[in-house]
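All protein chains but one are shown in place.
Let's turn to subunit A:
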Amino acid sequence: MKKGLSAYYLFAIGIILGFFLTVQLKSDITSLGIITIPKLLALEKDVSNIEVEIENLNKSINELEQKLKEYETSLSESGSIYNSMMEEWKKIRNYAGLEKISGPGIIITMNDSKKEIGIMDNPELYVIHDIDVLEVVNELKAAGAEAISINGERILGTSNIECGGPIIIIDGKRHAAPFIIKAIGDPKVLEASILAPDSYIDLMEYTGIEIDVKKAENIVMDGYKAPLKLNYQKSIKEGESK
């Protein structure tokens, strides 16, 4: 009799257990686990990253709204958005380095060392290498140069500077010393950063490489002349996926 009674209760508890189990499984609860301090910090970082992203998106919304306003005003003034589109097109071409431009900036002339080389000296240190030019160009970019040319060759975002033995190759064209690097930007800032202690030029001068930095009020620079080829990239409408 006792055993029969226990069966009922076990049956009831079994029902409760099965009910709880299925309800819990049905609720589709993702495992939260314990929130440890590193996890908390990571989440905080995520949140702040997302906040920054939102801010950037808001900024771009403002910019786009401004552009839209520009289009609208030009549409109401001249009846078409052709003019403002043309202006934007020119701006983009200037930014890409395709147009002939002028502006204030600095001119750097680099020449091989004319020092007498001793027997023990490494002659490698007394000539200009591709990497030297590359470092100077990078420093100019870091200082906010808007346009850079080397020996009349316009440097684009995709330009390459390679070693070619006694010469250097810039975008497939050969150039020999002296190298004249022109940069358009704030002349004071460019000069200060290029001549700063511990800058690349400051280090190069130890080996007697001749470097001359001049500020110029009006530098005229040709656009990029080689044909533009895009073999691999395609335009898409959607934003970048991460």
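Here is the rule we go by: a contact is a pair of C-beta atoms (placed from the backbone, for glycine too) under 8 Å apart; a residue touches a chain by one contact, two chains touch by 3 or more; residues count from 1.
Going forward, contacts and distances are computed from a predicted model.
The chain absent from the displayed complex carries the UniProt protein name "Small basic protein", chosen from "GerMN domain-containing protein", "Molybdopterin synthase sulfur carrier subunit", "DNA-binding transcriptional ArsR family regulator" or "Small basic protein".
Within the full complex, the residue among A:A7, A:V47 or A:V189 touching the omitted chain is A:A7.
Even with one chain removed from view, subunit A keeps its contact list with that chain: residues 2-3, 5-7, 9-24, 26-30, 32, 34.
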